[in-house]
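Taking it in order: structure first as structure tokens, then the write-up.
Missing here is one protein chain; the remaining ones are kept as they sit in the complex.
And then subunit A:
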């Protein structure tokens, strides 16, 4: 059970995001408020010629909510999401509906999915609604009388207040095509603006997803400019950035396919910005400081760890592990404060008090201190240990930080320089020596920002972290061989000759959740994983095939030349028969694999024995080599290997 015991020792080394916000929990809650009206329910033709199906904005919105829900279960498993429909004939709010006694608090608001971490049933329900199945038809019926926006906003207020208190980020996504819900009715308008102010004061951010109607452009100045605030109260530095995004989404109604643009627009807003550290000092020189915030823009996403599920009840339940610490001598429970840390030194345990232990790791307050500059070429490719930290100026501690940072950014970028910095990210974090480089803003074809402008801190390895290269013999390839290979490389450039991470979803992560989703939602298990990281074999063959063959021939002739020159005994005599066999097999590495003998020697031999049903007659060595060459594991006993080889042929 050691695997699920908490890893105590490493805990303060961990580079996880530390809660910086004091009393708030670092979580995000998103509530969709989707307008249900006749025009929202009317299917519209999509301009995408590939899709002839008409789709209504409401269903597009529900689908994107559904996709977002699925996506966030993977990417932010602790974050909440909910769906509120408004303008519906029916009403539903917690325990209230038409049948309950007394007045409805929020008429024509239908809380379809309560704000919470979604459950499988809720995902299923939303999918049914989005795909317009069964009972959902009865829900998506517009009401005869108009809904009060003040009510909708206050309804959202109540949902956030009760379900997501204390979250660092709470957002209301309003999807509508009605840019003026209350016309000239002053009292309704002002009631709505007051309720919007309440939400603002509560720390809820309203994000608008306006949908233009055919022949009619959505005009935010009619109503929504009174509802939406520029800066979020939780993040005063947030720029007025949704400007450009809004333009993108306005185009939806009559231009691009509704669903896609809405989804990508939702996607780009789906992650709230979370600082890794805030207002850390960037020290440019003695007594010259500015303040910056740090963010993690790259973080390896791993599948969630497995947990224990209790099956004794009606529904499977997750069992929470609780660790108690006990002293070995008396088996009494030990409190955290009593724990002493001790190190093994020879046979002895050397212990320190908790204060001493802390002080050993303390190298001063958090800081990014520039100790000099270097050309960026001084930074070797291999001098890396982990993902970078992104920093952006903050005016909160030092006024003028932004302009100084900007000047430094421009200078470093223009002259291709880097700063060498001493970097302590948090109190008691291990100090590192790091390279600080300037990154320019990068945008995609539509002008949406892909990488923000700012500085990147790349932690450098210490001398202790650098490993020695293993010994190997140097065999420099002769020019003709390099020439052949160059032709191969030239054929296979990636689009635009850059690596675009967004094109490569993590296949094992996707598969993990795809299967979980299928199990949770009672879907059929998918047969083939979609893996975009697999090279495009057909293209490689088509584009580079003949060049590879040319290179392969060249390699053969160059190798023959070299081995003819070299005195044979010197290399081979030293090795035992084992090594020679390996050499024999491996020495035809780069050949037309099927056609060529040599490597295929093992291949054919194994195949022959398989057809005879006598794989077990082969030696362990041959089996291992065969498995390695097909990327299979070679662990285990001979029987395991035989089984694996047989499996290999059976799958063919």
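Here, a contact is a pair of C-beta atoms (placed from the backbone, for glycine too) under 8 Å apart; a residue touches a chain by one contact, two chains touch by 3 or more; residues count from 1.
Following the convention adopted for this analysis, contacts and distances are computed from a predicted model.
J.: As a check of understanding, state which of "Anaphase-promoting complex subunit 11", "peptide chain release factor N(5)-glutamine methyltransferase", "Ferritin" or "ATP-dependent DNA helicase II subunit 2" is the UniProt name of the chain not shown.
T.: "ATP-dependent DNA helicase II subunit 2"
J.: Of the residues A:54, A:486 or A:638, I need the one that contacts the missing chain.
T.: Reading the full complex, the residue touching the unseen chain is A:486.
J.: Of the listed residues A:130, A:149 or A:290, which contacts the missing chain in the full complex?
T.: Checking the options A:130, A:149 or A:290, the one contacting the hidden chain is A:290.
J.: Can you tell me which of A:66, A:112 or A:398 touches the chain that was removed from the display?
T.: Touching the chain that is not displayed is residue A:398.
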